[in-house]
Structures are given as C-alpha cells and as structure tokens.
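Worksheet: one structure, shown below.
One chain of protein is taken out of this complex; the other chains stay put.
Naming follows writing order (A, B and C), and every chain is counted from residue 1.
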Amino acid sequence: MTAELPPGLALQKVDERIMTLNVGPQHPGSGHMRLIVQIDGDYIVACDPDPGYVHRGEEKMAEYRNYILNIPHLERPVIHDSCNVLYPYVLGVEELLGIEVTERAKYVRVIASELNRCIYTMYWLAIYGIFLGHSTMFMWPAGDRELLIDLMEKMTGARVTHAHFVPGGVRNDLPANFEDVCLRQVNYFEKRIREYADIFYDNPILISRTRDTGVLSRQDAIRLGTTGSVLRASGVDYDLRKKEPYDVYDELDFHTNVLKEGDSYARSKIPWLDMLESCNIIRQALQKMPKSGSVRVKLKPNPKGKIGSVYKRVESGRGSLGCYIVSDGKPEPYRLKMSVGSFRNLIALPYLLKGEKLGNMPSVYWSLNYWPVEADR
Amino acid sequence: MMSADKDKAAEEKPAAEKPATKEAETAPPAPKNTKSEPKETETAPPAPKDTKSEPKETETAKPAPKDTKSEPKETETAKPAPKDAKPEPKETKPVAKETKPAAKTDEPELPAFEKGISDKLVEKFGDKVAVKFVKKDRVGIAASRDNVHDVAEFVRDGLGYDHVESVSGVDYPQDKEIEVVYHIGSYTDPSLARQILVLSTRAQREESPIPGNDATKLPSLRDVFYSVEFHEREVFEMLGVYFEGHPDNRRLQRTLR
Amino acid sequence: MFGFAMAAMAPALVISRMISPRKSSNPVKFLPMECGQVPTGEGRTHFMMQYYPYILMFVVFDVMAIFLYAWGSSLLYLPKSATLPMIGFLGIMFGAMSFALYQSGRRRIW
Partner (left out) sequence: MSVIAPQFKLSEFIKSLLDNAFWILFLMVLVGLPALMIVLFVIELPVIDGELLTPFLAFTAIVDPTRILPVIHALMATDIFRVAVFPGFGFAALLAAGTIFAERKLLAKMQLRVGPFYCGKIEGILQLMGDGLKLISKEIIIPAKADKPLFWAAPVLFVATAAAFVSLIPVAPGWVVADIDMGLITVFAVIGFFPIITILSAWSANSKYPFIGGIRALFQMVSFEIPLILSLLGVVMLTGTLNLSEIVESQSTFPWIVFLPIGAIVFFITMLAELERIPFDLPEAESEIVAGWLTEFSGMMYGLVQLGTYLKLYAFAALFVVLFLGGWHGPMVVPPFPTEILTEGIVMGPVTAQIPGLPLFTQDMLNGTFWFVLKTVAVIFFILLPRGVFPRIRVDMLLSLGWTKLIGLCFVNIFIALGLLYAGVLGPGGLQ
C-alpha cells in the first residue's frame, strides 16, 4: 500500500485491537448491502462498502427488450421513485425516436415526478428515523406516504410501480376531478410534514447527534462527484431541475434548497425541504397545466431508434439520475447504462465514516441518500 | 488471488485489505463471474479476422502491447473533424452495427458553445482526439488509450469540468474492443452546468479472459477525477477492463463464499 | 425471592427446550451473528473502548457516593458542626471531579 491511498479505502493491517465488523446485509442498519467496518473501540478506523447484493442486471436485461418493453423493469431499482427512475430513459428514447411530447403530458409528468419524489423521500425519512432510534419518525412518514400513494393510484392505477411514463407522454390521462383531489391532499400533506420539524428536526437530541458528524466539505463534495441532497447540503447549488430544465421545469417558479454545513443534519434536512418545495411545484403545475389535450403521442409498433447515443439526466429523489443509451438502429438499445445518484454518493461513505464513532454509522450512512437497490441496479 | 480466496475456507478471508494489496502489486484478478460478459460468449467464435489493417497480433498474446492496436483506429478517424465528418468512412465494414455511435449527420448548425468546447480540445490535441458529435449540451470526443489521461487532465484544468458522472463500458464484440465512456460534468462552472462532455476511449477486448491477468487494460482516471473510483471498479467487475493506476482495483463486490 | 425466581424461570427454559424443535442440520446455524457472513476473528478480543477517564473516575467516585450514605443516613443524629467537614469533603470531591473531567476533555481519546 502506498502512502497516498484514499482515506477509508486503505484498510490497515489488522491490529489486535481492531475489530472487523460485518455490517450487513442482514443488519437492521445496513440495507441490502454490506459495510466492512473496522472499529477501534468506539471509533471507525476504516469502512469498505460492499454493494451488489441486489444486483439484478437491469442494464443487461434492457439490451434484450425493445424500447417499450423496457419500461416496466427499468423502474424496479427504486420502486418508490419509479417515475423518476424512468424519466431519463423516457427522455432519451424520445430523443432517439424523435418524438415531441405534448404540453399537457409534460405537466402530468412533472406532477407525477414530484409526487414520486415525495413518496420516496418519505420512505427514506422513515428509515432515517428508525436508524436513529426514533420510532415515531418511522411510523409517521410511512403513514403519511399513503396520501400520495393514493394520489398516484388514482393517477396511474398502481400504488408503487406505476410504469406511467412512456415515450411520447404518459400512459393515460388524469382521471376526472384529479386536480381538486390532488390539491387537497398535497395541501394536507404539506401541513403534515411541517409537523415533522416539531418531533424530529428540532429535537435537541437529534440535533446534537447529527450536527458536525460526517462533515463533507464543499470542495470534497465536488471532488467526490456526489450529487443530489448530499451535494446541496454541502453548499453547492446544483439542481438539474434548475440547471438543465427538462420538460416544463423552466416554466415553474421554485428554488433550490442549499445548506452550508455539510453534516448529517443538513443532509437529512435537504430532502425534507425539497418535499416542501415539491408541494409548491405540484400546486403550480396543477394551475398552469392545460386543462385538456392529448397526453400521448401514438407510437409505431416496435419503434427503431436512430443510430447514436444519448445521455439524459433528471433530478431524482437521490440526485442526478442519468441514462446513457447507445442505439444501433435496432428496436432494442445496444447498451443502456444508468448513472444513479446512490452509486455516486457511495464513494463518500468510506470517506465520511473514517474516524467517526460507531454510533454515527447509521445516521451518516443513511444521510447519504443511498438506496442499495438502485446502486446495484 | 480472488480465485484462491474463493477456494479457501471461510475463516481464511479475514483481512479486508488483502485483495487490494495483492492486486496492486501483482496482477489484476480475473473476471471470474462470466455472467457479466455474456457478449463475449455469443460473439466469440469469429476468427481473428482483421477487417481493418491493424497490425494486431493474434488474440492469444495477452500482454497486449498498448499502442499497436488502438492507434490505427485513431488515425482512421483522426481527421480533425470539427464538424463531425462522420466516422462513416471507417464503417465500410459489412456490419453496420458496431459503428461508433455516430452523431447526427444532418444537423446544419452546431450549437456555438458546445462547438467552442470541442474546438478547444481539437486545438489543444490536434488529431489525437476525435470529435464524435456535438449537439445541444453534449460534446462527444474520443481519445486513444494513450491520450485519454492527458485529455482528461486538460478537460479538468483547461475546461473546468470537475467530476465524472458515469463511467460506462460498452462492448463491441465485432470490433474486438470495449469502449469506456466517461460522462464528465461540472459543478463549479455555472456556464458548464448543463454540459456533459462524453469522453470515450477504447481498449482491446480479449476473447478468452485469463483469470488474474486481464489483458484489457486502460489507464485509470482516478488521479484526475477522484469520482471515478467506484465507477471504474464497477466497469472492472462488469466488463473486465483493468484500470492501470487505480489504487484500489478490486471487483466491486467482495468474493462471496 | 432471588431463589424463587430462579426456580420459577428455569422450568420455562426446560419446557421450552422440551417442546421446541431441535435440529442441528447445518453448522452455519450455530455461528455467531455476523449479519449473514461468516465471522472473522474471535468475538472476545482485546477491545479497548475509549472514554477511559470516566472509568477511572467511576472507580474513585462510586466508593465516595456510597460512603456519603453513611453520613447521610445519620445526619439527623449528628450535631450541626459535624456537617462542615462533610461540606469540605464534598467540595474537594467536586473540585477533583471537575478537574478530572477537564483533563479528560482535553484528551479525547485515551
């Protein structure tokens, strides 16, 4: 081992004192992955993440199905955020097939995407709560998520795996009276999540536990190529909805939440602030949406893409989610690669955990907005 | 080393750092799970037909002298190519499938900003890089494996890109090559916020990978862009491209018993 | 009561042992819990938890705390003048504790 090894990845010689803990995959604080943590007493000496336990070969599967058949299985990596996972793929396929989407479909997509972001974030927040031992914070978001899941069910017919976005628009139009129901539920949802500040974000024990733990500086956040809430908690103002507006995000008025601290607390607060902003976006989109019109462009059966490659990215619940599609003129993509926020944020984990206390491991780990299934794809 | 590790009993793999140390000094481990390279098996049989006049040695020679095989391609496509004067000349091969993802051919005007970026690159490197496509927000360039490190350094220092979003390996069995594509973006430069520079490079693909001695090698960009660390490990696991100079060149997932 | 509880609880284990299935089909089943992995290294290692100064202080002040009870329980029967030395003792102990805490705060890991 040379001297300039990256922090955290250079596992040291196993000393007598240093205990190697396998955290995961069957651990209440790990998710579907394994962290090989070396601890010296209460302090983590090194951490080596070991993802891949839920690898499903989505990218390889995509090479054998045509552009339409890829839709249902490509959303499987994050079923809670299925619209957002599908979004870059659909955008890329539209570019490859040369389809222009109608205005109403774009708004419907934005609404579905923001609802899905909230659904995912609530799930994430629930697990963050239970990782810190806060069982109420597990139950509340898990219950309030149902509000939005009901909305999505009305909208798409499915509770979690919607398969709603298709190249050329969305699968079906909004049901009757959807706008009113959506507005009411979203308003209640916003009121409800504002209450989380009382029990969770303003909780003194929580603040003292997560403040100044796992601090990722702005420079490091850029250097490590993190994305999403991790990046924005470190003070980088980068949100693809603002920076590279897709569909109709450039017509909506919202702001990006940026915090300076870069610690676990800031990282856990950014998604919550984003949810509040999402409510704002949904309300605007409902207002500006064309009241009628087609939501789907008719496609040829088994469409063939142009020869070439596209790389489209959207801001998902876990940060930038890119989809790189190489097409060779056949109905199937020649190569499909998803660049997911979870996997990009994983690089920060050994970096942050080194020198932390063992008690901080779950909070730092989960504050990276890491979703193991997405990272493994 | 990995295969040896696999054979050992359970208690024999205590040291978490062993794979790293050994690989770093000896040879890269082998792609022992062949599931990630099914393409090889399906298209492997074609004999070493050299459609192009590459002075490529026979496939069995695994040390794979670096320059000989990728240079000819560059010279072929190397025409300064400010406008993507289609790599089609090269694609005289019967199989049209493994064409490099070509740019839009019939786009009359190129976006100015993106054109500027590609022009800067061409100005700096001349015919060492080939501009594959220039379209809205995306610039695609290709570099040979010798130049990719320098190009990446220039992209970071001269152009202001600061992180790699994605490293994708694309397998071209008909070319006997594996393309590794870096999608490079920028957080710090606001004007580059929506730009992605697609830097691609190609390595020779082995027909029958030898465990522990991968001949498919590319220089690692980790010392240029720190963020490629896990991505390159993933490409190593999935496609068997060994990145020379990567300090932690393990498979992404630990060997399971 | 201690004995009774022991006598009452042991049958619970015995009954449980009798009616529960017992299969030693797989030796992996009896491995220590390590999140599904085969454990590396011993479970009982030389393991130094930090925060050592607190343990040292505990050794000293736990005894002090119990000794205070001898004084506290007989306080009502003592003359008032006997309290002054005790207050002095408490003050010394409190000062010593503050100093020890200050020192332990200065060196975070021992």
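Everything that follows uses one rule, which is that contacts are C-beta pairs under 8 Å (C-beta built on N, C-alpha and C of every residue); 3 or more make two chains touch, one makes a residue touch a chain.
Predicted, not measured: the structure shown is a model, and the values here were computed from it.
Seen in the complete assembly, the chain not on display touches A, C. Of A:Y53, A:Y87, A:Y107 or A:F131, it is A:F131 that touches the chain left out of the display. Interface residues of chain C facing the missing partner chain: 1-6, 8-10, 12-13, 15-23, 27, 29-35, 39, 41-45, 47, 49, 51, 54-55, 57-58, 61-62, 65-66, 68-69, 72-77, 80, 83, 87, 90, 94, 97, 101. For chain A, the residues touching the chain absent from view are 19, 21, 27-29, 42, 129-140, 143, 199, 203, 205-206, 208-209, 357-362.
Everything that follows uses one rule, which is that only the chains that are shown with their structure count from here on.
For the pair chain A and chain B, the distance between mean C-alpha positions equals 27 Å. Chain A and chain C have centres, each the mean of its CA atoms, that are 43 Å apart. The multi-chain contact residues of chain C, meaning those touching 2 or more other chains, are 40-41.
Counting partner chains per residue, chain B shows two or more touched chains at residues 14.
Those residues of chain A whose C-beta lies close enough to touch chain C in the complex are 14, 16-17, 19-27, 30, 34, 40-43. Across the complex, chain A is touched by residues 14-17, 20-21, 24, 35-36, 38, 96-99, 101-104, 133, 137-138, 140, 162-166, 168, 170-171, 181, 183, 187-188, 193-194, 196, 198, 225-231, 234, 237, 247-248, 252-254 of chain B. Only residues 1-2, 4-6, 9-14, 20, 34, 36, 38, 46, 48, 50-53, 55, 57, 60, 222-227, 231, 236, 238, 243-244, 306-311, 313, 320, 322, 324, 326-330, 334-335, 337, 339, 343-344, 346-347 of chain A touch chain B when the two sit together in their complex.
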